[in-house]
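The following block contains the structure, expressed as C-alpha cells.
Left out: one protein chain. Kept in place: all the others.
And then chain A:
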C-alpha cells in the first residue's frame, strides 16, 4: 500500500513528467521527505526554508486542504490520495489579472488589506 500523489504540471520537471507518483509516510512532512529521496528538489518547491508550506501551494488529502488538518503534521494513511495544486483562487484569469492590477494600482490593495485585518 502507498499514498498516491498528484503532481501539477509546473512541478513535473521533478518527477520526470509523471502526473502521479507514489510515496509513503505517517505525516505530510514524512511523505514529502520520502518523495524528495526519489524526486530531488520537489520538497524545496513546496516547503519554505522556515519549514512551512509555500504560500502559493495548496495540498489536499482526499480533497481536503491540509492547512486545516495540521499542515505538514497532517496525518496520512495508506490509500490516501494527495493532490498538490498552485493557489489560484478566483479562477486562473481572476488571479492573474488581479495580481497584475494589484501591482499596477500600487498601494491601494495594501491599504484595503490593512483595513480588512483591522476589522
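Keep this in mind: a contact is a pair of C-beta atoms (placed from the backbone, for glycine too) under 8 Å apart; a residue touches a chain by one contact, two chains touch by 3 or more; residues count from 1.
In the analysis below, contacts and distances are computed from a predicted model.
Trainee: Among "O-phosphoserine sulfhydrylase", "Cytochrome b", "Molybdopterin-dependent oxidoreductase" or "ABC transporter ATP-binding protein", go ahead and choose the protein name stored in UniProt for the chain not displayed.
Mentor: The correct option from "O-phosphoserine sulfhydrylase", "Cytochrome b", "Molybdopterin-dependent oxidoreductase" or "ABC transporter ATP-binding protein" is "O-phosphoserine sulfhydrylase", the UniProt name of the unshown chain.
Trainee: For the chain that got dropped from the picture, name the residues of chain A it touches.
Mentor: 8-11, 45, 54-58, 60, 63-65, 67-68, 83, 85-105, 108-110, 112-113, 115-117, 119
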